[in-house]
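Here the complex is missing a single protein chain, while all its other protein chains stay put.
Let's look at chain A:
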């Protein structure tokens, strides 16, 4: 201010011109401040730039006003205008002796330039001089500029000077020097570039012991980044870090470091981050830091946001390092405060922290289900998104449908492209991992395509096509129907009427607003392929399918050649499958294009189709021409030829290794190769040989492990080349074989088949139809499903179980059940539990609602030492848990019963009425209670010492938590016993169905246990539903992972059955109640 005043005085002395110039800055600020619109602002800045150009190019430039010019330039750049004309001037001002001008010039340069800019070269000398300045302010300025402007190629020029500054007496300089070195380290994080051999870390370690806390805190930043790259060399620093953290949290730093009475919170947070990086996956290290973490957590309070920030960081550290039960317990306790807080910010971090804890202790989320639901329904998008992330992390096979539903809901309302992309990725990932049925997968992915097709990876489309191809006719038919309806919807909209769309099983209700969007091309390609391949299965006549296919072009007038080609191939296939040239479609397609509409049974659509073919015959695109000609030629061929060229449902045909080997040899190319060799071309070298050669000759710096061929690369390449070879061969010889043709649709199919399958073999074979088992998704997911080794006999066994119901029947069960449930229970009981509670139940697999949780929880919780309660799921749990309580990680008995295929002994279901239940419980228990006992069942084996024991033993030793728990426990023990006595169950999901009823029935009848009879009933029904699923898929329906079981067991204090089962139970219960002529409230005990 003072200097300004002096300037004004000086201005008054020198006269009006100077005064006018002096006011330029103030005028600029005023003008910018008064701007009402962006356009006005732009105009002001443009004028200013003109003025500055004029002033700066003036040879009589007033150097004393350099600072002002620099700031005006900064303004121009900040407001989005290019001021590059002045960069050179800024460089000149940087060497100005006036510290104000110099600092402003450096500031301008750091704002304008980045370290890649060539102009920086001109600055290096000035920078070096300034770093050696006597004035520590100048040194600091130069060092800060170095953190922004020095690139990898200049590091070595300034490095020695910067290191020297580490010993500067002024702590500000040391601090800045450390940060400059930090920047250099970031330029070369692996220390293999310009900083190779430089002992950067040694300096950081030294500076960690600096007597000034601010220098220490700077070196923490630097060390943190190095530790993130590779924590191993820094393990010996753990004692230093813990001791610093201890001292900081004990308030040993000067008061001036306090922030709202919290001792140096930002240093604490940085230290916590460092400890997290050091302790991750390192048990010994984690144990060393446990005490100090506990102390930090305890000392921070939520009285101020910064305290919450420290707690949040503590929780993040605790969940990152090797899990420690006590710490996890304390962390869970702390975040409870966050989640209960009215502040959105605290709830946001609470959800985030909860996601971390849930990863280690799945029970944690269930405790806070109400809070989580609140956040999910919050109008705040950020919070919702964060909650969806939490849900994404806790998704299991049992709650995927609800969670994906929620995500789709968000997707349909979200407009941010990045978030949409992220959600699409998550949905695809989840669907791939946990899809309960192929029908569901197909519906979901198609829905994703519809909602946000532009974000879906084409690989997902291939996976979808492949999955559809692998399924049986019923799914094909339902896919065809679903896609026809999608096209219907699009067509209707295009003609301006109200949209009526629905997907096969109604996962997501389609709103007219959203379906107004045109379908993206990727899904259209899929639709073309599906309708071409399976269009003959449609319920409507082939003509109508043809009309829909051709109708695509009415909506998408600018369809790409790729889509048109696909469409042509689809038409050809459709014609071939519906009677060839003499069929209705065939007739339409090959009729001469004479402009006479409706000569065949075609009508307008037929005419359109004929038009399309005709246009393509004369298309500029050679591929379209070829396809169109092929189509016509093929349709004119004799039926056997046509059938061979376009066989029905042969997209999944298996090639024998011999076939492939024959093709891979490429005999027809030999002549060409011989000619090329004769012409002097280099002989072909296989990749291995090539690799060896470059390894010898090339520089060793270019060989990285990542470039080694992946295990599946060879078969993949072989398969694709062989496919290409087929195509090439075909087109040469003029006869088209296989399902393919040269069309893209076939390309899609082949590509899909080539996508590395779960059972990626090392032989080049296209095994697209392995019997049973899960067929899509990366291999690692297979383990998630626990037992997946489905033998080839699985499918026949499952098939033998009974007539498979149509896929459509299975689909609503899995997808729509959640929704249908509320309606039925309401009509039955008249007392509807709120939607939220039911949702919570389905989401958290909780026993209905929080009330049930609290009712059942204390019993089981009391049986477990606190430490055990905290540790769950995951490998840690098994490691630390006493062997006696969980000898073997076994799936939840309930899950086993419900997921495996147990055919229902129908006569057993009947006597199992609620009346019988009530009698066994005593008159005081309402009939609905058996459900509680069912839920409590898994708690039995968990809390008992001998989980694998027989019925009596378990029943006897288990603590009974009430009148209903007794039977429940023995019930659980019972199921457990069955399960334990049949270890191979998991390996033979199909065989299970046959083998199971006998022991089941026997035991049941001998025990006279009504609960068990009921349970078996569900198991049976569930088994039916699953096995009835398409193509033996149900047989391989994912058995619940051992992990999930453990998690549930742990979560279950409340003994939570997962939701689909609950619906099964409920449906069954309702049926039985109807049978028994009673209408007890099934939720009576769950939700009261």
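FYI, a contact is a pair of C-beta atoms (placed from the backbone, for glycine too) under 8 Å apart; a residue touches a chain by one contact, two chains touch by 3 or more; residues count from 1.
Keep in mind that, in the parts below, contacts and distances are computed from a predicted model.
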{"item": "Absent chain [UniProt protein name; select from \"Response regulatory domain-containing protein\", \"RalBP1-associated Eps domain-containing protein 2\", \"Histidine-containing phosphotransfer protein\" or \"AP complex subunit sigma\"]", "value": "\"AP complex subunit sigma\""}
{"item": "Omitted-chain contact residue, chosen from A:214, A:319 or A:607", "value": "A:214"}
{"item": "Given A:144, A:527 or A:645, the one touching the chain that is not displayed", "value": "A:144"}
{"item": "Among A:257, A:392 or A:839, the residue in touch with the chain that has been omitted", "value": "A:257"}
{"item": "Given A:86, A:109 or A:269, the one touching the chain that is not displayed", "value": "A:269"}
{"item": "Touching residues (missing chain, whole complex) on chain A", "value": "2-3, 6-7, 26, 29, 32-33, 35, 41, 64, 67, 70-71, 74-75, 77-82, 98-100, 103-104, 107, 111, 114-116, 136-137, 140, 144, 147, 171-172, 175-176, 179, 182-183, 186, 213-214, 217-218, 221, 224, 254, 256-257, 259, 264-266, 269-270, 273, 305-306, 308-310, 312-313, 316, 343-349, 379-383, 385, 416, 418-419"}
